[in-house]
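What follows is subunit A.
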Amino acid sequence: MDGFVPLNHYLLLSATLFVIGVLGVLLRRNVIVVFMSVEIMLNAVNISLIAFDHYLNNSDGQVFSFMVMCVAAAEVSVGLAIIIAMFRNKPTVNLDEFNILKW
Partner candidate 1 sequence: MFLTFLTFLPLIGAMGLAFIPKEKEGMIKQVAVAVAAADFLLSLQLYAGFDMSTHLMQFEYSIAWIPSFGVNYHVGIDGISLLLYIMTTFLTLICIIASWSVKKRVKEYMIAMLALSTGMLGVFISLDIFLFYVFWEFQLVPMYLLIGIWGGPRRIYAAVKFFLYTAVGSLLMLVAIIWMYFEVQQQTGVLTTDLMYITENLNIGLDAQKWLFMAFFLAFAIKVPMFPFHTWLPDAHVEAPTAGSVILAGVLLKMGTYGFLRFNLPLFPFASNVFMEYIAWMAIIGIVYGALVAMVQEDLKKLVAYSSVSHLGFVMLGIFAFNHYGLQGALLQNLNHGISTSALFLLVGMIYDRRHTRLISEFGGLAKIIPVYTICFMIVTLSSIGLPGTNGFVGEFLVLLGIFQADGMMAMVATSGVIFAACYMLWMFQRVMFLKLDNPKNENMEDMNCRELITIVPLIILIFWIGFYPKPFMKTFEPTVEHLMTRVSPDNFRPKKHNDEHHATAVDKHEESSSHSEKPKEKSHH
Partner candidate 2 sequence: MLNLACLVPIFPLIGSIINGFFGLRIGKNAVGKVACGSVALSFLTVLLMFASLLFTPAEERLFEQVLFTWMAAGDFAVEFGFQIDPLSMVMMLVVTGVGSLIHIYSIGYMHEEYSYYRYFAYLNLFMFSMLLQVKGNNFLIMLIGWEGVGVSSYFLIGYYFEKKSACDAGVKAFVVNRIGDFAFLLAIMYIFNIFGTIDFSDVMHMAPEKLIYDSEAVTIICLLLFIGATGKSAQIPLYTWLPDAMEGPTPVSALIHAATMVTAGVYMVVRCNVLFELAPLVMLTVAFIGGTTALMAATIGMTQYDIKRVLAYSTVSQIGYMFLACGVGAYTAAIFHLVTHAFFKACLFLGSGSVIHGIHGEQDMRKMGGLKKQLPITYMTFLISTFAIAGIFPLSGFFSKDEILYHALMDGNIILWGMGATGALLTAFYMFRLVFMTFWGESRVDPDVHPHESPKVMTMPLMILAGLATVGGLLGIPLVHGWHALHNWLEPVLHFDLASALEHSKHMLHANGEHAPSWGHLLVEPEHNVWVEVSLMLLSLGIAITGIVGAYYCYVKKPDLPGKFIKGQWGYDLVNNKYGIDELYDETVVKPTVVGSFFLWKTADQKGIDGGVNAVANTIGWFSKQARVFQSGFVRNYALFMVMGFLVLLILMF
C-alpha cells in the first residue's frame, strides 16, 4: 500500500486545489462561484488531512475532516442564506456591488 501513491502527490493535489480555490475567491465576481471556491479550499484541506492521517497511521485527521465537513455544511446553509438576503436587497450576485462595508 505504501509505495503506490506517495504522500507528496496527495499534498500536491491538495495544494493545487487550494490555490485554485484561493484564486477563485480573489478573482471571480459571482458570489456563488466565490462560495464554491471556498468549498474547494475546504476540501483541499480535507484531502491533506486524510493523507496525513493515512501516512501517520492514526485517526486524528479523519476526525478533523469530519469536523470540517460539518462546519462546511453549516456554513453552506448560513452562507447561502446570507447570499439570498443580500440578493433581496440588491438583485445581483456581482460582488463588486457589495462594497458598503466601507463608509
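Candidates were picked such that all candidates are chains of the complex that A comes from, given by their letters.
Descriptive notes on the structure:
Methods note: a contact is a pair of C-beta atoms (placed from the backbone, for glycine too) under 8 Å apart; a residue touches a chain by one contact, two chains touch by 3 or more; residues count from 1.
The shown structure was predicted, so the numbers you read here are calculated from the model rather than taken from an experiment.
When the candidates 1 or 2 are screened for touch with subunit A in this complex, the one that qualifies is 2.
Interface of subunit A with candidate 2 (complex): residues 22, 25-27, 34, 95-96, 98-102.
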